[in-house]
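Below is one structure, written out as structure tokens; the observations come after it.
Complex shown without one protein chain; remaining protein chains in place.
Chains: A and B, in written order; residue numbering restarts at 1 for each.
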Amino acid sequence: MIDSFLGRIHEIGERRVLGAAALLGLGLLLAWTTSAGNYESFQLARFCIFAMLFLSLVVITGQAGVISLLTAAYFGVGAFGAATAITRYDLPFLLGVLVAGLVTAITCVIVGLPVLRLPPAAFIVMTLGFVALIEEVVFTNEWCCGGGAVSVPAPRPSYAQSDPSYLLLCAAVLVTMFGFTAAWRRGRVGRALIASRDNPQAAEALGINVVKARLVAFAISGFIAGIAGGLFAGLLGGVSSLSGVFGIDRGIEFFGLTMLGGVTSLAGPIIAAGFRVLLQLTPIGEWEHFGLLLFVVAGPGTVFVYLRAPEGVAGIVRDWKDRRLGATERTAHRETTRALPADAALMDWPGGAHLECRGITCRFGGITALDAVDLEVEPGEVVGLLGTNGAGKSTLVNVISGIVAASDGYVLLDDKDLLRHLPYERARLGVSRSFQHAQLFPSFTVLENLLVAKHPAMRHGLLASGLGLPRARTEEAGAREHVEAVMDVVDLSPFADARADELSYGTLRLVQLAAMLAQRPRLLLLDEPAAGLAEAEARALEPLLKKVSRVTGVSIVLVEHDVALVSAVSDRIIGMDSGRVLVSGTPAEVLADPKMVVAYLGLDDPVSAEPAGAHR
Amino acid sequence: MSVDLIWPFLLIGLTAGGLYSLLGCGVVLAYRASGYLHIAHAGVAMVSALAFVLLARHMPVAVALVLALGIGAATSTALYHWVFARLEEASMAAKVVVSVATGVGLQAVGGFLLINFGLLDGGPRGSGSLFPESTRITIFGASATAQQLALPVAALLVFGALQYLLHRTDLGLALRASSQNPLSASLAGVPSRRVTTAAWATTGALAALAGVLSVSATSFLIPTYLFAETVRALAASLTGAFIDLKRMVIAAFVLGILEQELVGFSPPWNAMRGALSFALITLVAIFGLSRQLERSERAGAMT
Partner (left out) sequence: MTAVPLFHAEDIQAAYGKLRVLDGVTVTVDAGESVALLGTNGAGKSTFLRSVTGVQRLAGGRVLIDGTDVTSEGPQALLRRGIVHIPGGHCTFPALTVGESLRIAMWPFRKDAARVAQAHAVVFETFPILRERLDQQAGLLSGGEQQMLALARALVHQPRMLIIDELSLGLAPTVIEGLIQVVSDLHASGIALLVVEQRLATAARFTDRAYFLERGKVQFEGPTSELSNRGDLVRAVFLSGSTA
């Protein structure tokens, strides 16, 4: 269930701060554990475990945008999974915990699959039902979960028997998890997730497999929750369904607390877990109904977050910090990292593709949007599509890019049958389309927006990203270099570090064009690039598009109402009306054609027009 | 399971189904009014039931009932005014989360009240039941208490009243117009805000009614009172896409009866009865919805 509300929030940079904090924390911990008491160690270990559990929410909700109330259930799956693996299969402790993580990851993926097809309301009811199912059937089952009142033992490993040493183990896992997550969150996979969250359609058009990205997020989130559960079982020495932490109300509480802490930041889980656990070390924690207090905070707290502070406490702190430091730090940062823009002409452009559409027909209900339309584009050519609203221009582009299915006809891209491929596959084949409203990712800077476009060009996956392997770093550096060159072509370099939602509309459209170019396309489908632009900006597009065509050699299909733009830029124009091709030829020929003038301005009498289907 | 047990379990199933149906009426009304998935409905029911139990110690049961209905209506209206109304333009996911969070908050409040009045671990029995315990009615050889029969009867009465309200009164017309097209409705002079508030107040009263009718001599009030039942009411409402009252009522009764009938079977069916019947309804709803989804997707593909 994707929440567009989360699309408005931003990411914060954390790597250096976190790294330093982690090292410091570990050092202190080592020094302290030699003399620490058992109760404090126990609670601190609990803190580490819950921080990890809430981290899973940061992945699935903060990054992927899927609301999950099932965290507690996954916690239980992990706990029981680890206990069963250790007890029934005699697995060593850490291996058992790892198995628990994998089992939970698989569960999370299975449960999450329906989210891709169901409306949010149905999905939520389904998840509530899933919890009921798991509580009544799985957690009471004898084989894996002790059959109700009996607890399944989960003995600690020999090297972590005492509470302080177990704490060290948990802390080590915690730091590893957080470090790994911090690394991949900012890399290729992390960007793809946020892009899928903010604007799935644009992400698809850029070649990101949104479904796969979300499933990966489910798997990671489940894995983290499962590990946390396994460690929890070890902490308690065993787990039973009476533990009271695995029910739906706890799941809601976990969600609420993490939202309050800040679900888009790695500091959020720390804050939330700190509140939940560390508070218990204080006098307030002595109160016997502390559990209820958690609900009071989680419930209204979540409401508060939605009404006022989407990024929770972490976001509030971050905003305050930004205001104190001002813009000066950001510009300083920009100057130090801005290298000389690479020469666009020297970049290796793949050249234009040959496009052939024959007999494209498109019918919805009783309406024929396209009627046996032919379109041919030579490599490097610019072909303009001209016509009124309802002529079918956008529909034709939709058919080529794959958003809409054709009822008849074929589309060949350099002899490849395009219609067999899904939209994101066509993007990877070199078809790049723009949307009528600049479809970008508001959370990202211009540079990051363009890096998202490089997603299919890079290959490294989650592990490489998270571990910071050389392959990942090389690919990122190469992508960055190419993106700088592209920004140079469209004169966007000054805006590289500006956030997308701070830009003017005209600049946004330039960013969109740059994103398309960053994919080294062979065919550009430009759907009304001048729409919504002021006069001056629209006129500036003419030399820009000509420059793009010249420098990159890409084939372009240009859909536009702006007659001046189309005639200035196109080599050929196709005039359409009511789903059919009216005329075809050079701009001068087409614009002088009387049929075109009549149709374009709607001068013909609708009653005397041919009654061939409804005209739209 | 022996044949002569079918009828008695069916009778109990009617009680369960009646409860789900009554809760479902509130859920559907909330959805029609503001597009909310009203999971907090359980919280409102709980708080009202608690109020009833406390009040019934000091005054006649009938008066306590009326006051409890009022408290339910007031709570619901307050929720709408302070929280739900501000998020009317938000996405469905946001609304769901807020609804859940509000429910949790209400439960916590209820929990504190329970602690305060010493009811958390069970209060004196016989507190606040509407009907005398001893009254039993026998139908076709199986007997049920008056209370157990009151629920399905009330559910059907409420269903009838709601249908009448929605389709035969101006208020209902105003509500339906406002929920379909709030802008055009208010342009036409319909007081959208007032109408929606009235709908939410009614939802609260319905929650209170469900809560009060379920309070019985043998049950203890807990913070998550009626939560599981509300989830089932949501599942039943899903079959009608949260709009169709008739389908919800049918699904609610089927769900209740199915659950109780499974009690008579041996394990593991017995243990799975909650989840099993729930899964059934969900599948039916999803299957029906996916066809609806396909149709609307195709229509949306037109440019």
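Please note the rule applied: contacts are C-beta pairs under 8 Å (C-beta built on N, C-alpha and C of every residue); 3 or more make two chains touch, one makes a residue touch a chain.
In this text, all values refer to a predicted model and were calculated from it rather than measured experimentally.
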Task: Missing chain: touched chains present in the view - done: A, B
Task: Touching the absent chain when the full complex is considered, from A:L508, A:V548 or A:M576 - done: A:L508
Open item on the list: Just to verify: which one of A:A172, A:L412, A:A498 or A:V563 makes contact with the chain not shown?
Closed with: A:V563
Task: Sole residue of A:L422, A:L467 or A:V597 that reaches the chain not shown, by the stated touch rule - done: A:V597
Open item on the list: Considering the complete complex, identify which of A:N141, A:S165 or A:T388 is in touch with the unshown chain.
Closed with: A:T388
Open item on the list: On chain A, where is the contact patch with the chain that was removed from view?
Closed with: 367, 388-390, 504-505, 508, 528, 531-532, 534-535, 538, 561-565, 591, 597, 600-607, 609, 611, 614-616
- [ ] Extract the touching residues of chain B with respect to the undisplayed chain.
- [x] 170, 173-174, 176-177, 180-181, 183-185, 187-190
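As a convention for this text, only the chains that are shown with their structure count from here on.
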Open item on the list: Please tell me the distance, in whole Å, between the geometric centres of chain A and chain B computed from their C-alpha atoms.
Closed with: 37
Open item on the list: Can you tell me which positions in chain B touch chain A when the two form their complex?
Closed with: 37, 83, 86-87, 90-94, 96-98, 100-109, 111-112, 115, 223-224, 227-228, 231, 234-235, 238, 242, 268, 271-272, 274-275, 278-279, 282, 285-286, 289-290, 293, 298-299, 301-303
Open item on the list: For a test of understanding, state which residues of chain A touch chain B in their complex under the given definition.
Closed with: 1-5, 67, 69, 114, 117-122, 124-126, 128-129, 132-133, 136-137, 140, 248-249, 252-253, 255-256, 259, 289, 292-293, 295-296, 298-303, 306-307, 364-365, 367, 369, 394-395, 398, 403-405
